[in-house]
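What you see is the complex with one protein chain gone and the rest in place.
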Amino acid sequence: MAQLSYREAVGAAIAQEMRRDESVVFLGEDVAAAGGVFKATSGLLEEFGPRRVLDTPISEQAILGTVMGAAMTGLRPIAEIMYSDFFAVCWDLVANQMAKTRYMTNGQVSLPLVIRTGNGGGLRFGAQHSQSIENWAMAVPGLKVVMPSTPEDLIGLFAASVRDNDPVLFLESKSLYASKDEIPEGEIVHRLGEAKIKRVGSDATIVTIGAMVPRALEAAELLSSGQGIDCEVIDIRSLVPLDAKAILESVAKTSRLFTVEENPRLCGWGAEVASIVADEIFYDLDGPIVRITTPHIPLPAAAELEDETIPSVAKIVDVIKGRMG
Amino acid sequence: MAQLSYREAVGAAIAQEMRRDESVVFLGEDVAAAGGVFKATSGLLEEFGPRRVLDTPISEQAILGTVMGAAMTGLRPIAEIMYSDFFAVCWDLVANQMAKTRYMTNGQVSLPLVIRTGNGGGLRFGAQHSQSIENWAMAVPGLKVVMPSTPEDLIGLFAASVRDNDPVLFLESKSLYASKDEIPEGEIVHRLGEAKIKRVGSDATIVTIGAMVPRALEAAELLSSGQGIDCEVIDIRSLVPLDAKAILESVAKTSRLFTVEENPRLCGWGAEVASIVADEIFYDLDGPIVRITTPHIPLPAAAELEDETIPSVAKIVDVIKGRMG
Amino acid sequence: MTLANAAHEGFQHNLVIDRDLQIKLYRRMVELRQFEKRAYDLFLQGLVKGTSHLSLGQEAISAAFGEAMQQGDWTFATYRGHAHTLSRGVPMAPVMAELMGRADGLMAGKGGSMHLTSVEHGMMGSYAIVGAHLPIAIGAAFSSKYRNSHQVAVCFFGDGTTNIGAFHEALNLAAIWKLPVVFVCENNLYMEYTSIYDVTAVEHPAADRASAYGLERLIVDGNDPDAVYSMAIDRLSRARNGEGPSLIEALTYRQTGHSRADPGKYRPDEEVARWLEKDPITTYRARLVVNGASGALLDQIDGEVMAEVDRATEQAKASGPPPVELVMKDVWSDGGSGWRN
Partner (left out) sequence: MTLANAAHEGFQHNLVIDRDLQIKLYRRMVELRQFEKRAYDLFLQGLVKGTSHLSLGQEAISAAFGEAMQQGDWTFATYRGHAHTLSRGVPMAPVMAELMGRADGLMAGKGGSMHLTSVEHGMMGSYAIVGAHLPIAIGAAFSSKYRNSHQVAVCFFGDGTTNIGAFHEALNLAAIWKLPVVFVCENNLYMEYTSIYDVTAVEHPAADRASAYGLERLIVDGNDPDAVYSMAIDRLSRARNGEGPSLIEALTYRQTGHSRADPGKYRPDEEVARWLEKDPITTYRARLVVNGASGALLDQIDGEVMAEVDRATEQAKASGPPPVELVMKDVWSDGGSGWRN
C-alpha cells in the first residue's frame, strides 16, 4: 500500500495505461513540459517522450478533434481540457460529434477516447473556473460520465475509461486534488457503472458523487451521533452508465432519498435520480425526495460567498435533520 | 383575428418589436436577404433595412459576441442560431459569458438580448439537426428559456423576451412552423413564467411544452373518450422562469403527474419538475411520477425510425393508460 | 480581379495524365452527375425525405481526388458528401438507399444523407456541423503520423466554412505538427444563400488565409479534373512524405440550390449562365474529344452509367424501411443503448 494524493493518482493512472498500451497518447495545454496547471501530469513527458505526451496550442476544438480522429483510426487517446468550464468552447466536438458518430454510422465508428478535466468549485476561482458540468454531459446521449471521489477510484475508473470503447468524460474534482489515501499495489482496474456503498444505513439513503462524497459521509456520521439518523451513503461514481440498481435497492430499504449535488440545481443529475425513484419505487417511499444542491446561480469568487453556495457538511446535516422530522 | 402560421408568427413577432423600439436589431446567417432557411424572417430586411437586419458569416461565436456586446452598450439585439444544435459551437458565449456576466459584475452589466433558434425533431434531419436542447439551457444559471407552442404564444412570449433585460433563449419548434392558428389583432405581449392550462382535468396532470403540447392535448382527448381518464394538460411555456405554482396546484388536485418531453431522457426538464413535485407535495401524490421522453439516444434520420423516438400521441396514451391502472 | 479570372492564376499542372485515367475521371464525373440528378428526381417524387445537398457542378473535385487518393487514405466530407462517398468507391445502391431512409442504406437509415460514412472505403464520415470535421481530420492525420502508416487524410469543405473558429484551430495545429492532411476548400461562391464575398474579409476565403498558418497559397480550377488531379497528386505525396499539410482552394460553382428546398434565386442569371458554360463535364468531354477520344466511347460510358444509376435506384426502392429495433442499437460499443443497470 502506498499513500497517494488524488492529484498524484492522475499521473499514476495515465502512466499505468500508457505503459500497458502503446496506442494510448495524451495531449492538452501545458500538460507535457510543465506537467499541467494542477501539476497532475508531471513526469509523463519524461517517461513517455514527446511522441506520446504533447503540448497543444489553446485550441480546444482542435484538441478534441485530434483525439476523435485518432480514436477513429486506431489510437486510444486521452485529452485534457484544463477546466471543465472550457468544454463550452468545444462542446460541438463532444455533444454533436463524439456522442453521435457511432449511432449515426450504424456502428461503423468506434471512439475509444477519454477526456479528463478539472471540475467543480471550492478554490475561489469564480464563475468561469468552478463549474460542475456533469449535467451538461449526462444530458447528451452517447457520452459516458465518470467522477471519482478517491485516489484509488480515480486510478481504477480511469483505467476502465481508457479501456472502454466509447467516449468518456472523466471529471476530476479540483477540490479533491490535495486529498490523500492508501492505494493498493499493482494494477488497479474498476468497472464503470458500479456504485459503492460507502456507509451502510437504515433510515435514509444519500446518493452523491465526486467532491460531495466526503462531505456526505461526514454529515452521515454527525447525523448518526447527534440525531440518531442512520444514513446509507452511496457514491455513484459514474453518472453514465448509472448504477440505478444500487440506488433503488437502497431506497427500497431505507424509504427515504436525499441527493447531494455540487451542480446548480436545475436539471442536475439528482433530478434524474429522483425521477427514477419516484417512478419505479414510489410505493416504497415514506416521505419526500429531497435534493441538496448548489443554488441555481453562477458561483461567486470570494471565499465567504463560495462557501455559502456549495453544499457543506453543516448544510447537509441541517436539511436531512429538518426533512426527516 | 387573422390566420397566421407559427412560421409567419416569427416574422410578425420580430417586426412588432422592431417597429416599437429602434434599439432592436436582428442578425444571423442568411436571415436578411434570403429571409432565413425556414423562411421565417422574410420581409424584415425590406422593412427595416440592412442597418437593422444583417446577414452574418458562419461564425456563431461572433454572432453571439456581437449581440452580447451590443446588449451591454444600449441595444436590444436579437440573434438567430439557425438550428439549436449549433449552440454547441458557441456555447461559451451563452453559458459562460451571457449567463454569468450580470452576476459576476455585481449587477453592473445588463444583457437584454434574445437568441431565437429552430429546435427539436420531426423533420428527418438526423442527429445533428434535430436536437431538443432546452435542457442544456435550463441547466445553466442565468439563462431564461422560452418555448412557445402556438403562433399567438410565439408572438406574445417573443415580445416579453425582447422586453426582458436578461438573456433569453427562445426555442421555436421546427415541427410546428407549418401549424396555423387565429391571432388577435394588435400588439400581443405575454409574460414569462406563466403556464397555460390547456385542458382542465381531474385524474392526472400532464406537464409539457413546445411541440409536445398538441400531442399531449390529442392524447388527453383520446384518454378521456376511450378510457375515461380525465387529464389536465399544462403548457409550461417557459422553463426558466418556471411556473412551479401552476404545476403544484394542478398535481395537488389530480394527485398524478406525467411529463411529456421531446428531449432525450437524462436530466430532462421533466426530471426537474418531477423532483420539485416529489419534494414539495409528496403526500398529495397517489401514484408514481412518470416521464414520457425521447429515449436517451441520438435521433435517427429515417422517417420510420424518427417516428419511433419522439413521444407520439399513441405512446402518450399507452403509457398513461398503463400507469393509471 | 473577378473570380472567373482568379481561376486562371491557378496551379499550372505539368503532370501528364494518360488517356485511361482521363476516361476514368470522365466516367466518375458522369456517375456523380447522374446520381445527383436521380436523387433530385426521387426527392420530387417524395422518396428522398429530410434534406439533401447536391454537388451538381462540383464533380471534378471529388472525382479527381478519388482517383488521386490511395487505399488507406481517409476522406472527411460535409453534408454535401454524396459525390465524395461515391468517389471513394462506395457503390451507388446503398448510398441511394440511405437517402431514401431504407434498411439497405449505407447506415441503415440511421444517419441520413448528411452523414454518409463507409469506413471500409476510407470514407470517414460526412459532418453536418460546419467546420467540425477539420479538427477531426487532423486527428486521423495524427494517427497516421504516430503509427508511421503514411496514410493521408483529405478534408473537403466549403468557402463558408473558412469563417468558423474550428477552421482556424485545425489549420494551425495541422501546420505546427506537420500532419499529413490535405484541406480542400470547394469555393462555390456561396454559403447557404449568402455570397461568400459579403461575409469574408478577403477575396479568397481559403487561399488568402494560408499564410496565417505558414502554408502556401494554392488555388486551382475546380472545374478542371486534370488540374485538380495534378494538384492532388502533388499535395498527397508531400503529405505522405512528411512535408505537412496543404490548404487548397478549388474554384467551382454549385449549379443548383443549397439544399433540396432551395431554388437558388439569389444567384444572378448571368453568373449562373457563365458557370454553366464552365460545366466540368461538358468542358472535359470536349477536351477529350479534341484530344482524340472517341465520341462513341464516351456515349457508351454515359449509357453504362445511366444503367448503373437505374439499377441502384431499383435496388434502393426494393429495400424496405429499417427495422425499428435499430433505434435502440449502437449508441455504445456493446451494441446497445443502455445507460443504467
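All chains are identified by letter, namely A, B and C, in their written order; residue positions are counted from 1 within each chain.
In the analysis below, contacts are C-beta pairs under 8 Å (C-beta built on N, C-alpha and C of every residue); 3 or more make two chains touch, one makes a residue touch a chain.
Since we're looking at a predicted model, the values are computed, not measured.
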| item | value |
| --- | --- |
| Residue of C:Val48, C:Leu171, C:Ala239 or C:Ile281 touching the missing chain in the full complex | C:Leu171 |
| Residue among B:Glu8, B:Asp164 or B:Asp203 that touches the chain left out of view | B:Asp164 |
| Listed residues A:Asp85, A:Glu134, A:Asp203 or A:Glu261, member touching the removed chain | A:Asp85 |
| From B:Gly11, B:Gly36 or B:Pro57, residue that would touch the chain that is not displayed | B:Pro57 |
| Of A:Ser5, A:Thr56, A:Thr73 or A:Ser173, the one touching the omitted chain in the full complex | A:Thr56 |
| Touching residues (missing chain, whole complex) on subunit A | 29-30, 33-34, 37, 55-61, 85-86, 88-89, 123-129, 266, 295-298, 300-305, 308-309 |
| Residues belonging to subunit B that touch the chain removed from view | 25, 51, 56-57, 59-62, 64-75, 77, 92-93, 96-97, 101-110, 112, 141-142, 164-166, 193, 240-245, 276 |
| Touch list for subunit C against the chain that is not drawn | 163-169, 171-172, 175-176, 198-202, 208-209, 211-215 |
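Here is the rule we go by: only the chains that are shown with their structure count from here on.
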| item | value |
| --- | --- |
| Chain centre separation (subunit B, subunit C; CA means) in Å | 36 |
| Between subunit A and subunit C, centroid-to-centroid distance (C-alpha), Å | 40 |
| Centroid distance [mean C-alpha coordinates] between subunit B and subunit A, Å | 30 |
| Sites on subunit C at which at least two other chains make contact | 108, 110-111, 115, 127, 129, 132, 165-166, 326, 331, 337, 339 |
| Residue list for subunit B, restricted to those that touch at least two other chains | 85-86, 88-89, 126-128, 266, 295-298, 300-301 |
